[in-house]
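Encoded as structure tokens, here's the structure I'll be asking about.
Just one protein chain is left out here, and the rest sit where they should.
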Amino acid sequence: MTTENNAGTHALDARAAFEYAPAPESRAVVDIKSSYGLFVNGEFTDATEGRSFKTVSPATEEVLAEVAEASAEDVDRAVKAARRAYTKVWSTMPGRERAKYLFRIARIIQERSRELAVLESLDNGKPIRESRDVDVPLVASWFFYYAGWADKLEYAGLSTAESGPPKPLGVAAQVIPWNFPLMMLAWKIAPALAAGNTVVLKPAETTPLTALLFAEICQQADLPPGVVNIVTGAGETGRALVAHEDVDKVAFTGSTDVGKQIARAVAGTDKRVTLELGGKAANIVFDDAPVDQAVEGIVDGIFFNQGHVCCAGSRLLVQESVAEDVLERLKRRMGTLRVGDPLDKNSDIGAINSLEQLKRIRELSDVGDAEGAERWTAACDLPTKGFWFPPTIFTGVTQAHRIAREEIFGPVLSVLTFRTPAEAVEKANNTPFGLSAGVWTDKGSRILWMADKLRAGVVWANTFNRFDPASPFGGYKESGYGREGGRHGLEAYVR
Amino acid sequence: MTPPADARLDVRKTYKLYVGGGFPRSESGRSYEVHDAKGRFVANAAYASRKDARDAVAAARKAFGGWSSRTPYNRGQVLYRIAEVLEGRRVQFVEEVGFSEGLGKRQAEAAVDQSIDRLVWYAGWADKIAQVVGGANPVAGPYFNFSMPDPSGVVAVIAPQQSSLLGLVSVVAPVIVTGNTCVVTSSHERPVPAITFSEVLATSDVPGGVVNVLTGRLADTVPTLASHMDVNAIDLTGAAGDLDHARELEVAAAENLKRVVRAPATEPDWSVEPGIERMTAFLETKTVWHPIGI
Partner (left out) sequence: MLSTRSIKTTAKEFAIDLAIQMVDLTTLEGQDTPGKVRALSAKAMRPDPEDPTCPQVAAVCVYPDMVAVAKETLGSSGVHVASVATAFPSGRAALDVKLADTRDAVEAGADEIDMVIDRGAFLCGRYLEVFEQIVAVREACARPDGSAAHLKVIFETGELQTYDNVRRVSWLAMMAGADFIKTSTGKVQPAATMPVTLVMLEAVRDFRAATGRMIGVKPAGGIRTSKDAIKYLVMVNEVAGTDWLDPAWFRFGASTLLNDLLMQRTKMKTGRYSGPDYFTLD
């Protein structure tokens, strides 16, 4: 009896010893105001019509702040401020001076990185591990990278026969999504400013807070007023901004549907456009792939940022001969994923960004059930408050399932099989999208063959979801046009 | 009026379309009279219909895989071959460009010579553009990362209305040299050089379907091309000056997010040496990552 008890205690101890303690990041590092105005001409101002909306923490549904909703009139004010700043200050300032402002911003971002990361995780729901280790460092690096271009534009190989060395376009209207609020801001603002443009940026209505903190950083950096303007609001605000007559450039990241609306709205104008839209990336696993490494890549591909990633590897194409083995290992690995409090450093997967998005994920998953695909979810306890969806895979999926064709934008993986490399390519390309793709194989020549045949803007071979300011990113076909990152990203902001 | 007894009656030509490497009649079965700059009858040209446009897109799509997989060196050779064959037909083109555009002999010769030279210029780009717009990217991590240009796919090209050969060559060559295939609508009133150019293509080493040429009214084919979901990009240069129409076409093109080269207010001066923008407009950038390790 005693012996049994002891044995039991030991077993418990062993388990308990490897229980992770809650490791929440302190909220105290960030000071959230109860309400925020619009950032126009270097100052925070009220919206003219006095409307506002609330932004909540998706993990708890707690209201974080009231945020001003910009009307068409506010948008006009912001564009005018940007135009003034463009004409009077920014376009005439020597490149090396612009560069120093951008370097200064980059430094402040590094210095305030913890604050930015916590605020990002609070407002967006993504795990602090990601905002701290991926998003914010990339944001700083984006500003550092483009800062360096500001005084070297004539060496970028972008001179044209007609107009000579590259010149800025003017005022850029930039509309960004909620999945990487600060990172998308950096992707938009850094190259625009480096090339000598001024910007009016609209963050997504569910994640405005880090953009507003970025506005404070602009003040802190003494950036001339009007060079960066932030207007918060929803679809109406975005439409007013894109349609504004005095805008020279439109840059948008978001859904393919809205991208098409923008393409129609700018038709017949002189506005330059770049669109970074949806995807349904194939992540292709061959029979000779290092399986455990591939499984990590599959997990990274679809569960990174709760699958709220336009380039997510949402279609797993696995060679039929190894499908069972890969799935078994994938399920085992999914069992170790920790879903929960975004501010807990041990969380791998955070909250779904909004109730609306959660409904869409549920709806499409139900379609998967109805179409006869087999749903599998790792056992995990979800918090009772907030918006949550467990990591999920559907097996027995084919191209004739809606969950293999439509972007779910959540932690839901569709698993398909293929027989030969040619069939893998055919299935991977059999979509109106063309943003990204993944290839897992040990054979170098096959990687290059696949990379050549895949109709996608980014091909990750034996890795997935890697980003870098020096690396061009953007899609083929209905995933949009134009590239962000690298010398190519600069091209979108000069003529 | 009875012709004199010793006069020879000329053989009047009814031209056809150029689709998939063949010369089919228009599906509409209709044709129109083409006149020279002075209003004299020249020939009958085919009215392409929307079904011809559809067939041309299908032919271009079919040709895309093979053409885009050719080595750049090979595509350069093929373009150079077009220049050679065009040179061989120089006299014919001088005459046709002359009567089509109402140019004197010397002007027509200049236009034809520039067309040939432009083909040679673009031919040389085939195996150079990738190094100019692509390259290795120095990312902050143990990854080998490179970017390379890749053709957008099937491109619809509205060729210039005024410049019947030089304009046509200047919009077609940059599209195909990088591996795209195309459907071109020729100048409506001046189609003859485009038709003869089709014959040049058919007797060069250009695979069938890489270039497809439709004659007729733009209104019959261009809206179909602009809204076609299997066309990846559209060059509206030939709609120069008709900006309302160009806007409508751009709206239709948004349905599958075609890459669009907008119509200019007036037709460009084609004698100016072009930059690389007409090529890059129809190129995607593909970026490939691979870990570095032992």
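For clarity, chains are labelled A and B in written order, and residue numbers in each chain start from 1.
Throughout what follows, contacts are C-beta pairs under 8 Å (C-beta built on N, C-alpha and C of every residue); 3 or more make two chains touch, one makes a residue touch a chain.
Given the structure is predicted, the values throughout are model-derived calculations rather than measurements.
K.L.:
Just name the one of A:His401, A:Lys453 or A:Arg483 that touches the chain not displayed here.
P.N.:
The one listed residue touching the chain not shown is A:His401.
K.L.:
Tell me which of B:Arg25, B:Arg61 or B:Arg90 is the one touching the absent chain.
P.N.:
Of these options, the touching residue for the absent chain is B:Arg61.
K.L.:
Since one chain isn't shown, list which residues of chain B touch it in the complete complex.
P.N.:
Residues 54, 57, 61, 224, 227-231, 255-256 of chain B touch the chain that is not shown.
K.L.:
Can you list, in ascending order, the chain A residues touching the missing chain?
P.N.:
Within chain A, the residues touching the omitted chain are 320, 323, 371-372, 396, 398-402, 405-406, 416-420, 426-427, 429-432, 477.
Just so it is clear, only the chains that are shown with their structure count from here on.
K.L.:
Centroid from C-alpha atoms only, then distance chain A to chain B, rounded to Å. What do you get?
P.N.:
About 38 Å, centre to centre.
K.L.:
Can you list the residues on chain A that touch chain B in the complex?
P.N.:
Result: residues 141, 157, 160-162, 256, 259-260, 263-264, 267-268, 275, 277, 432, 434, 447, 451, 454-463, 466, 468, 470-474, 476-478, 480-481, 483, 486, 488 of chain A touch chain B.
K.L.:
Mind pulling up the chain B residues that touch chain A in the complex?
P.N.:
Residue positions touching the partner: 132-133, 137-141, 143, 145, 147, 150, 152-153, 232, 243-244, 246-248, 250-251, 253-257, 259, 262, 272-275, 277, 284-291.
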